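Complex shown without one protein chain; remaining protein chains in place.
Then we have chain A:
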């Protein structure tokens, strides 16, 4: 009995979280959001999907005739499932550090902005220029003009909202 209660509570709390996050982007207050904001909403709820993952999710969420908007009734069950199944787990600090080390082929301990830009705007799921600029503004050490990725990773993974 206690288990069921707490399971229900978890679901309710989860759904409330989803609802709140959805509302932040529901500008017209009519329970729909622009499909382009779905990625932001999902990620802000703690998930780490790739762009490819998002494409799949959005394909699932869109209506038969895409309106450019996603309705809450459709979003809620999909998102609840994602959260309860803990899909798209977080990336640990260690793994992230390793990734940077891979890119640092000469093992300098830091990366040049041009290096990082090259990788992130050309490989994988490329960044837009805007995304790259934003990341650089936080990542580049202003004195040395390089990315001290170890420090960067520590700083960014410290979540000061919790």
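Just a few scattered comments:
Methods note: contacts are C-beta pairs under 8 Å (C-beta built on N, C-alpha and C of every residue); 3 or more make two chains touch, one makes a residue touch a chain; residues count from 1.
Here is the rule we use: contacts and distances are computed from a predicted model.
The chain absent from the displayed complex carries the UniProt protein name "Serine/threonine-protein phosphatase", chosen from "AP-2 complex subunit alpha", "Origin recognition complex subunit 4", "UDP-arabinopyranose mutase" or "Serine/threonine-protein phosphatase".
Of the listed residues A:98, A:129 or A:154, the one in contact with the hidden chain in the full complex is A:98. Checked against the full complex, the candidates A:16, A:55 or A:108 give a single residue touching the omitted chain, namely A:16. For chain A, the residues in touch with the chain missing from this view are 9, 12-13, 16-17, 19-21, 23-25, 28, 39-44, 47-51, 90-91, 95-96, 98-103, 105, 119-120, 123-127, 131, 134-135, 137-138, 142, 156, 160-162.
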